[in-house]
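A single protein chain has been omitted from the complex, and every remaining protein chain is retained in its original position.
All chains are identified by letter, namely A, B and C, in their written order; residue positions are counted from 1 within each chain.
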Amino acid sequence: MKIVDFKSVVNNYDVVFFDAYGVLKNSSGLIDGIKSTFEYLNSTNTNFYILTNDASRGPVELAQSYKDAGLPQITPNKIISSGMLAREYLRYKVKSGTIAYLGTDNSAHYIEELGMKTISIADVDIHDVADISALVLLDDEGFDWNCDLSKVVNLLRKKSIPVIVANTDASYPVSRDQVAIAVGSIADMVENILGRTFIKFGKPDAQMFNFAYEHISDGKIIPRNKILMVGDTLFTDIIGGNKFGIDTVLVLTGNTAPENYKSRIRSSGIIPDYICESAVID
Amino acid sequence: MKIVDFKSVVNNYDVVFFDAYGVLKNSSGLIDGIKSTFEYLNSTNTNFYILTNDASRGPVELAQSYKDAGLPQITPNKIISSGMLAREYLRYKVKSGTIAYLGTDNSAHYIEELGMKTISIADVDIHDVADISALVLLDDEGFDWNCDLSKVVNLLRKKSIPVIVANTDASYPVSRDQVAIAVGSIADMVENILGRTFIKFGKPDAQMFNFAYEHISDGKIIPRNKILMVGDTLFTDIIGGNKFGIDTVLVLTGNTAPENYKSRIRSSGIIPDYICESAVID
Amino acid sequence: MKIVDFKSVVNNYDVVFFDAYGVLKNSSGLIDGIKSTFEYLNSTNTNFYILTNDASRGPVELAQSYKDAGLPQITPNKIISSGMLAREYLRYKVKSGTIAYLGTDNSAHYIEELGMKTISIADVDIHDVADISALVLLDDEGFDWNCDLSKVVNLLRKKSIPVIVANTDASYPVSRDQVAIAVGSIADMVENILGRTFIKFGKPDAQMFNFAYEHISDGKIIPRNKILMVGDTLFTDIIGGNKFGIDTVLVLTGNTAPENYKSRIRSSGIIPDYICESAVID
Partner (left out) sequence: MKIVDFKSVVNNYDVVFFDAYGVLKNSSGLIDGIKSTFEYLNSTNTNFYILTNDASRGPVELAQSYKDAGLPQITPNKIISSGMLAREYLRYKVKSGTIAYLGTDNSAHYIEELGMKTISIADVDIHDVADISALVLLDDEGFDWNCDLSKVVNLLRKKSIPVIVANTDASYPVSRDQVAIAVGSIADMVENILGRTFIKFGKPDAQMFNFAYEHISDGKIIPRNKILMVGDTLFTDIIGGNKFGIDTVLVLTGNTAPENYKSRIRSSGIIPDYICESAVID
């Protein structure tokens, strides 16, 4: 598979979905030159959305962080996060009671806007769980792993409630060569201990792509072949986009590197429609 | 959780999604009394769809089998099958070449209507695979498992192509107390041998529910809280419906029995909104 | 399968292997009446060993805890723990460098007796790992899960070293109705994040049974059909004993309860040779 120019690819589409980490930014900040990509998209009237497995903050805060970094084009309405899907689930399916959460107070604020009562798992009294109607895994910070993860197991042994996982990533980068364990790995561990099946939101799941798709159209229908997914990860961005029926481009600025993309595509059987060095348009 | 009357549940919804096997029919034929359910739905102007993990036939043939059994209300446009999603994938994402398939000639006809060239895995010459651009797993019949499943493995070792699984079920009933291995199990086996990730369609995946959702609206938007999913299986119908944000009812005429539904719900953590003895409305 | 008297079973064997938790003790202390079992074994000259998935302490400390509880018959030489197997591995296979460990200082003392240098993962400087030659997971206490588990992941990303898991249990009881996450679950989580395969010791693995078997014989060979494994857990004690070729008895004082042992045996396909209410001999 040969590497092609990102601009020549983008020109064929009306809407572009971008993954965030490894495409727009990395541990050092914004990818060099990515600002001009968004200027180009605006100049050509190409619509775009950011699809991110992130439930640590709401879209307003996420957009603010892009603005601070120098991408004011990424406004809150341009952001589709797995946390937003978790919130939709709670809105539709959990009508009463208190939502226990694993994460920071900040991550819970976004859920509280629904008018729901929340409680951090750190504050749950395991002997008094009658009012807890769901558990949502939002973020890997804001609690004590040593005792609160066992508390999660004991809560679920005691009470059969829906568990919502708002970020399915296994780990996330914290510096050029270090990662941290993400809440998706915690969810898998607890599922295995209990033999349960949790409700999980995030790429590559189709619901994430569909939620973005529903956000595009203000009345008008965009055919799928006019939408492009841009990502750095075969197992989330590319297989998810492919399965949703849209075209996909793999960029080599993140998880998949120039020296191994061919072997990774071959060994996984996950095949992007295009491969580009980066999402930068000069 | 207490058992409630199906009619009293249905009255609150505008659209009903039904699973087929274990809800409308079983190994002996139609569930006793199910015809009157569809008469009631018609009389109350309640829309409905059948959501089925079946890729062995197209909707026209599936509808004919319902008509033959005495349910003429289930017309082709009422059927949403995982095979239809596989076909959509091929339409959007596989633009050229020949589609190899695992299944009967009959299961492939539906794909050929797209104008694509197909070839049964049984007819593939493993030394001449240059033109094969995708593999689709449709049905567990129509090929010789002994040699053709190894041929599938060798084809995929030789050529990195997308693999589409059009039915994720592990097994299906063939009589009151016997099952047959379904193509979903074959897919899992081949994935494990190769370390690959296939593209899979079928409940509980959100894409199935979304595809049905898109079929409902002819211009008008149906709010999700006016849609009900009716199923007999916690791990497909109920968790899938819950995750999609619609209400769910578990019926006890199939995979989940009156004597064990409580322990199954408790041990799985998958909680339907309602439980009914059956989907029959007298 | 009918329940039989433990004494009548034991009388047919020369050596008895006991699981500890759920068989000899529970969260309240020793199982009522279990002392007389060991008096009976001594009076009939029946040899016995305790096979336990525990790497938090060495056999001397484990034996002391039995003595304190009132079972002085369980001397250090009667204890076979998964921690002992991990120590054997390090003795045979890791000849130099420093062993990093996850666990308390106490759990590491036992390894240090081999004359090896050890370092708690809490004290590892991720930028200076040149001397670390192996990582051993001993216990779920003695470190900060929030930061040290991510440190484990980063250590293994940086350096390809053997990882030894000295306890494969997923969780362990801490009171009548509460459990804590065990180091076996942590191991599984890290394996999944990295796509690695760790070296794991503990029931049901054959190496545990073989290690016990080698401890029996002082010159004389005991035929396998004269050894009995007594346990409360189908997935560790019973399948492990069966596979090793010795007879097995399931007792109903721990993980498998009188009200569900039949369905558990049936659904798992793991079939003990005998079922007894308890391991108590009056």
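In this section, a residue touches a chain if its C-beta (ideal position, glycine included) is under 8 Å from a C-beta of that chain, and two chains touch if they have at least 3 such contacts.
Quick caveat, the model's predicted, so the values are computed rather than measured.
By the touch rule given at the top, the unshown chain touches B, C in the complete complex.
Per the touch definition above, the residue from C:S36, C:N77 or C:N225 contacting the chain not shown is C:N225.
Across B:V60, B:L114, B:A180 or B:A257, the residue that sits in touch with the chain not pictured is B:A180. Only one residue from B:L30, B:A69, B:A122 or B:I193 touches the chain missing from this view: B:I193.
Panel shows chain C; residues 88-89, 91-93, 156, 160-163, 194-199, 205-207, 210, 224-225, 235, 239, 242-246, 265-271 of it touch the chain omitted from the view.
Touching the omitted chain from chain B are residues 126, 141, 144-146, 149-150, 153-154, 157-158, 170-171, 177-181, 185-186, 188-189, 192-193.
As a working rule, only the chains that are shown with their structure count from here on.
A separation of 44 Å divides the Cα centre of chain B from that of chain C. Annotation for chain A: no residues touch 2 or more other chains.
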